[in-house]
Structure formats: structure tokens, C-alpha cells
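Only one protein chain is missing from this complex, and each of the others stays in its spot.
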Amino acid sequence: MKKIFLILISSISGFLIILGLFSPGSILEYIRANLLNWAVILSGIALLIAILNLLAVHWNKVFTDTNRDIASSFFIVGFITVLLIGILLGPADHFFINLNRTIILSVEASMMAVLALTLALACFRFFTRKQNLLSLIFGISTIVFLLLFSGILSLGENIPLMKPIITGLKSLPIAGSTGILIGISLGATITSLRILFGTDRPYDR
Amino acid sequence: MTDKKNCPQCKKDNKPSAKFCLNCGFEFPMDKSNSSSNSDWLSFLRQSDEESGLNLISLEGVDKEIIKNDDDTKEVPDWLNRIREIKQNEDEFTKIQSGELSYTEIENADLINTLREEEKSTEKNSDDWITKFRDISPTQENDQIDEAEPEPNSIDESSPISSSLDEIKNVWQKEFPALHENIENSEIEPADELPEWLNKTIFDNPEKSEKADDFEMPNWLTPDQEPAAEEILKSDESINIPDWLSQSNFLIEDASEHDTSDELSESLPEWIKEIDKHKTNQKLEGDIEDSEISSNSNDEFDSVLLFNKLDIFPEDSEEENEKQDDHQYLSESASKEINIEAAFIFDDKELNNIPTQPFIGFDASSEWFDQNILENEDDKNEEVETEDENSPKKSPFVFDNIPDWLENVDLNFDDIEPTEATNDEIISDSNLSENIIKAELPEWLRSIRPIEVVTPEISRLQPQKIIEKSGPLAGLQGALSSEKATKLYSAPPAYSVSINITDKQRTHIKILEDIISPSKIKDSSGKTKNTLIQRFTTQLIPIFLLIIVLSSLFLDHSGQKFPELLSADTVRFFNLSTGYLNRNQTPGNVLVVFETDASTFPEMSLISSGFFDNLFMNNHWITLISTNPNGVLVADEILNNSRLKVPSYNYSERIINLGYLPGNAIGIQSFLTNPKATIPEGLSNPNIWNEPPLSDINSMLDFDLIVLVSDNSDNAKLWIEQVDFLIPDIGFLLISTTQASPLLQPYLRSNQIDGMINGISGGISYNLLSNSESNVLDRYWAIIQVVAITFIVFLLAGGVISIFKNTLSANSSGDKK
Partner (left out) sequence: MDNTNLLLFLFFIIFILISGMIFYFTPLKNWLEIKKISSIINLKKSIGLSIEHGKGLHISLGKSNLNNIHGAASLIGINTLSKILDQSILSDNPPVATSGSGDVTLLAQTTFQNFGKEKAGFSSTEQSNVFLSGPTNMSYIAGAIPSSSKQDLSTQVLVGNLGSEIGLLLNAGNRAGNYSLSATDNLEGQAVSYVYSDETLIGEQIFSIPAQLDNNKIHALSLIVHDFLRWVIIIAIIFVAFLKIIGIL
């Protein structure tokens, strides 16, 4: 009984939203707008709950867990500090914004730099880890497009045949990505239909 | 009316099929046709009422027997009849002792003859002496029983004893008719030679001698056991066997001595005494020595299985007195020449051929007591007398022609599997009789149950019991018998098991192991141990890359060449961002959407700085929004950098930050549909929609341009699709990183995007078009090219090294093969 009730709610709400999309100006659109607003609100609340859960997890790691993690203490201190400052000064306060901007931008940018370095190491070990046709094609394409998008090949556009080759090469990732994206879109559609029809129930395991 | 069984005891009616009386529990005797247990050779002691006419009243606590010759009391249990008989015989014996009765006519051939076998008996009879016990013809039994029917309460001199003897004889004849086939004369001829244990007379008038039958007579029935009797009599220890059995010959009369010997009379029951009286005076030859009844009565009593099992203990004082009389009798008779009429007279040959091992564990030789009892010489007790070498000993049980099943029994303890044996049962026979062949377990039994291999070694338990000297168990014999066993147990032997396998089997094992072993998967359960080269490369590669980047920063790139042909995308972007916005003299209202993560801020800052500098220089209104929480921060940082370049721009008034737009695609759609409703307030100003520049904005079409700054193609696609669907007429520009630009090219091709700055090259192109300063951008342009070449070198170097590794490993494996 509970399962049927849940399936009915999910299916009906999904169909209402679809119908509202195709009937602008009607009451269905109004229902759709409201349903979507509620979904956005629930998503925000879920994010807030998840953040509190994250705090609890790190709290347990510091105070109760057998395998204590010192890094969790840094998280707790930073979280509480920024939270208190934001509450006290307000989110529009310059100090608060500067504080956040300084930390977040610095840390995330450095993480991206670390990613670049690890990618360099991964490139060196690439053919050691994978030795098949696909990896060979991947390596060759990596080399070509590194040359292409770094602008090295663009220097030779004056050469008669280089420009069409360069233009053709630049269109290759478009073709590949389009095919992949079409497949991903179809898969997402099928997955959504499975949930609409009630065959797949992520809310009830 | 159905036939009902009337209980003779309580006179209650029971069902015809009932075996016990429901009222009193009296056991109804079974019919002859149904009973199958009459084959027991002792069943003659359990006569039914029909045969004997005896009846005993009450089952428990019967002090006196009531002998009734009543037809109504035919149904009497056997055990009750037995008790009655014994009682009766005891009475008769006392009477005989007192001289009231004579023992002349008591025929004891029925008992003795059944136990005795002649030398000249047939093989059949010699082989199966038990069957002889049982094989008594009913006619003969009946005749014997009829003859042996004693009259109740008869006090005649001859009638009670003779009647009891007749009874016994009849019963024996009944049970063992085969024994009497050869007996022509019911009278027992006196035996010429009897074993010592039969020589001793127990009865007062051993005048009559009974003829020895063809049956082997046990030694305990031998009358002549005079020398050992004294030793028996001397013993005052607790006796497990009755005294009447300890005497050598209770059948031989010795009235005078018997009267005076208190010791003898103590141990003997009355019925045996009566039998002794009627025995003829016969002398047994001295071959059968009194050693069979050794001086050590304890040894005898302990070693005799049969007597211990009978559990006959001297309980009453009267019995003790009787035993004392018997002992005295025996001692006196031993010292004197007793004119005893031996009941069993054996020839020399007969005596010599009498087997001395009637039962298991007994040795007919003179040392059988020593061997059986005194096994462990270490444990000696003062009170326990060892074998008396002086006194000749003989086995009380002597049988000629032992049956096969007795002969094949292994009396040697080494071969017998150790069991939970009591001291009474475990008798080690080191010196067995010659006739008894050592029993051996069959091979198949040993193979399946090699218990002696596994179990710890158990020493031979001494048949000789230790008498405790102190403590609560003082005086008891063999009370703590398990002490010895616990000290002598040893650990079981350890055996090694080795399997011999051939090389072929080894290869098969290896093949099987390879087959069934799980296939190796790339995952590893533990941390992989990096080699030195791996660690070197792990640190070297990033260091090398950093060196290249840092060095490039300090190098002079003024001579660097830029692409001559600028991309159309960038040209379009420039045209729209400057020409379209600047067509009007009034500043335009630009919506800038920052779909940028903080991680790509450096690149995005480089790429978009020229555009924002241009916007600031043209004093356009800028509205910021982001669906990424960090996008707001990135936007604020980028615009601050541009503000530093253009200080005349009124940043605080011209820049409106709408903040974070939640809901992702839903939020985008909602905002594009109705921006005021979606974001009613700003971060710091609640009335943003009432103040310029948003005071003139009622819908998205009121914006002059929408610029999307994105490093993520997916989020950029969301904006592109929604903008194109909802507000297709608005100018839409895109600033993207090198990472996202390839995937957004289709939107550019389809004119869903009006212009795009893609990566650093696009930024350089825009700077060139706008004639703005691009030194910094030029430097990073060179660094990007160098780094790209470095990555290509790393990739190729790794490929070459892997090829060499594979080649070398293939060669080495080929060499190994």
C-alpha cells in the first residue's frame, strides 16, 4: 500500500509538470510552477540538512570515532568560524565576502593546479597502464588537440592545406561530443520515464 | 466368563494375559511352552510350583519360608522358589549337622554329576560342557524331581536331606538330561580320585561316595582341600565369596570335625552342610592340593569371578558362626586324616587330566593365584598376602575339555582392548594354561579400530587391591583403584603422515591450482609498493613542469608571434560587445551570468578582463547573477580587478549583484521567465528592482545583452537552451575557457550564441581587436604552448618507455623459457 501511494505521487507529479510545460497559460502551468518551486525549496533544505550531517560526521570523527581524523577538526573550526561571522556581519558584508573569496578562490585554484600536475604524471604513465587500441587513439588525439588548441598549429594557417585540416580537426571533438551527448540525453530520458512509470523507485529501496 | 488369572498372593483376579498382578505385583509364572529361558543351567534352582509343589508367601522381607504343597499355589516365581529351596536346604543341613538327619541317602549326583566330566566322555560332551548342563531330558527330570520332592516340614533323619538332594538331583537331571544318559545307576559311585577341593568333607556322614560323572567338577566342589582350609580359616578379613565355597570339599563328611569347627560352620550354608554329611568318606589324593584354596582367602575371593558376581556376603552373625565352624572344621580336617567319603573319586589319570581352567581368567596351575592376583610386585601390602609358595595352589575350577570358545579367548591383557574394567574383572594372565590359546583380534578388526595405537598406554591394573590404611576409607579394599591408572597414562604416540607424490602428480596439482585459482584482477588489497623509478618519476615530472612554467614567466616573450587570422567567433563577440552596445549613447544594460567555478578563476580572469575593461570604460550597467555559489565570488573578484584598471567606473552604483540563483535549470527558466519574481531582493539592497538599472527591467528582453561566463559546458548549455527558447531575440555572448569551448561550438554554429571568446587565444584576439593591453595574456599564451609541448613530450616519453619495458620483459621471458 505504501509503495503504491509513493508511486502514484511521483507519477502524477511528473505528468503534471510535463503537461504544464506543454500548456502555458493554463492552470497546469500554475501547478507546474508551484511544484517546481517546491522542488527547489526542498532541494535547498536537503542541502542544508546534508551540510548539518557533514558537520555531525566530522564531529564524530574527532570526538567519538576510533580512527580519529585531525583534518576534521580543521573543518569544524572553519565551519563554525565562518558561520558565526556570516551570522553576525551578514552575507553582504565586505569582510565576510573578502574572507570567503580569499579562501575559496585560493584553495580551489590550487586544487586545479594539483590536478594539472597529476595529469602530467598520468600522461607519462598513460601508455604503461593502458595498452590497447583505444588508448593508442586516445593518446594520438590528445597530442593532436594539445597542439591544436594550444595555438601552435594556428601559426601555420597560412599554409594552403593547413586551414581546412585545422578546421576539420577542430570539428572532430564536436562530432564526438554530440554523439555522446545524444546518447546521454536519451539515457536520461529513459531513466526519467522509468521513474515516471514507477518501475524505478530511488525513494523506496 | 473369561478365564482369569488368580493371584496366589493377594487372591485377586487378573487378565489371562497379564504377567504381573495389578494389585500386588506378583509375577505370574510363564507357561513351559512360552518360556524360552529354561535353557539356563541354573534354572533348576528356580522350580515352579507345578513341579515342586512349593510355595512361598510374600515377596519382601520374608523371614521364614512357608512350604506348601498346595495345588492352588502353583504359580510361584522362580526366584521365590529358589529362595525357598535354599532355606529348606539350610534347615536340612543344620539338622544333619546336629545329627537329626542322616546323609546316607542323599543323592547329590544330580549336582555334582552335572559338573563333572569323565575322562572317557565323548568329544561332544567334552567340547560343550554347558550344553550338558542344559541338556537334561524332561522325563528324567521329572523322574528326578518326583524322586527329589521333599516333604514339607519333615523332621526325619533321612527324609529332609534326601528329599532336598533328590530335588536337586531331579532338577539337574531335568536341566541336563544328556549328562545322565550314561548314568545307569542313579546312585553316585564314589570317585576314586577327587581333586582336593572335593576331598574335604563338609557333611557329617560322608559315607556315601558318589560316583564321579563324566563331567568336570570344579575345584570348589572338590572335597579334599584340607591344607588350604586352615589358611582360609585364619583370615578374618571381609570375604566376597562364601565360606562354603572356599572350602575344598564341602561334599565330604566330617561330622566330628565339622561339629567342632566353628570356623567352617560359619561360612557354609546349611544346605551344603547337609550335603557334606551325606557324602561318603573318601579320601582324595594329595595331588589335588589345598593350594587351590589358598591360605590367602582374600586372593581367592578376589580372583574368583563367579563368586564375586554372586555377591554372597556373610551378613548374619549366624552365618559367621557357621563359617567359623566350617573353617574350624577344615583346619581340623587338614591336620588329621579325615576319614571322608569322597563324593567324587577320581583316578590318577582323571585328576591329572582335569583342566584347571574352567572359567576365564583362572589358571589351573598352582601359581594361578600368584599370576592373576600378584601381578604388580611393587604394590605390596602387609595385609594382602602374596602367594604362598609353600602351600600348593590349584585352581578351584578345573575342567577337562574346555570348549572352543573358552580356549580361543585371549587371556593376555596385552592383546585385549582396554575397557572400563574393574579390579574384579581385569585379571592379567601372564601364565595361561596351555590349553587356552591366546586370543588374537582378527586383522580386519585391528585395522579398523586400532585403539591400542591411539589410546594412551594403560598399565595393567593390579588384580591385587590396595587396602587403605587411613582416612575414611580405611579398611576398604580397592576403594581408590583409579589412582594407579591415572599415574600410568601416557600421551598417545604421535604419528607423522607423509604423502608421497610423484612428479606427474605435482604437475597435475599445479595445473589444477591454476585452473581453480581466481583470475587476477587489477585491484589490489594493499598499497602498491612503488619502485625507486616510480617514486622518482612521481616527483620529477611535476617538478619539471613547474620549472618550465616558472621559467616561462620570467622569459621575454616579446618576439612571440600571434595568429594572423583571428577566429570569427571572437570577431563576432567583439562586434556585439562594442558595436551593439555602443550604438546608443546611453550605457547599456548587460546581464552577466557567471557559471564559473572558483577553480577556473585564474583563467577566466585572464580571458574576461579585456571585456570587462571595455564595459567599464563605456560605463555600462552590469547585473550579475550566478547559479553557482562560488560564481558570485568569482564575479566579484573579476570585476574588482577591472575596477582597479578603470577607476572612473562607479562600481557601487553600476554593478548589481543578484547573487545566487537556486534550482539550476528550473531556476534559470524561472528567472528568464520572470526575473522579478524569481529574485525579488538583492544581497544588500531589498529594493533593487526599484532602483536603476533594474527599475527599467520588467523582463529579460529589457536587457541589452546577456553575457555568459562559463567554464562548464553543461551549465552553459542550460543557459543557452533556455535563452534561445524563451528570449531568442536577445544578444547572447559567451566567454568560456579552453576546456568548455569545444563543446559549445555547435551552439555557435547554430547561432544560438552570437559570439564567443574561447580560451586564452580568444582573449588575445579580443585584446587585439580592442587594442587593449595584453602583456600578461601574451605571456601566458607562450606558457600554454610550452606546457602543451611538455605534455606531449611526457606522453610520448611514457609511450616509448612502456614499449621498451614490454620488449625487455618479452625478451627476458623468452630467455627464461
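Labels A and B are assigned to the chains in the order they are written; within every chain, residues are numbered from 1.
As a working rule, a contact is a pair of C-beta atoms (placed from the backbone, for glycine too) under 8 Å apart; a residue touches a chain by one contact, two chains touch by 3 or more.
Since the structure is predicted, the reported quantities are computational estimates derived from the model, not experimental observations.
*Asks:* Who does the absent chain touch among those shown?
*Replies:* Counted over the whole complex, the chain not pictured touches A, B.
*Asks:* So one chain is hidden, and I want to know which residue out of A:Asn34, A:Asn53, A:Thr81 or A:Thr102 touches that hidden chain in the complete assembly.
*Replies:* Of the candidates A:Asn34, A:Asn53, A:Thr81 or A:Thr102, A:Asn53 is in touch with the missing chain.
*Asks:* For the chain left off this view, which of B:Glu27, B:Glu90, B:Asp597 or B:Asp704 is in contact with it?
*Replies:* B:Asp597
*Asks:* Would you write out the residues of subunit B that touch the absent chain, in ascending order?
*Replies:* 518-519, 521-528, 597-599, 628-630, 663-666, 712-714, 718, 739, 743
*Asks:* Which parts of subunit A are in contact with the chain that was left out?
*Replies:* 18, 22-24, 36, 39-40, 42-51, 53-54, 56-57, 60-61, 65, 69, 71, 107-108, 111-112, 114-115, 118-119, 122-123, 126, 138, 177, 179-188, 190-195, 197, 199-200, 202-205
Quick note on the criterion: only the chains that are shown with their structure count from here on.
*Asks:* Going by the contact rule at the top, pick out the subunit B residues touching subunit A in the complex.
*Replies:* 537-538, 541-542, 545-546, 561, 563-565, 597-602, 630, 633-634, 636-637, 662-663, 666-667, 670, 683-684, 738, 742-743, 745-746, 749, 759, 761, 781, 784-785, 787-792, 794-799, 801-803, 805-806
*Asks:* Okay, in this complex, where on subunit A does subunit B touch?
*Replies:* 33, 36-37, 39-40, 43-44, 91-92, 97, 100-101, 104-105, 107-109, 111-112, 116-121, 123-128, 131, 139, 142-143, 146-147, 149-152, 154-155, 157-158, 170-171, 173-174, 177-178, 181
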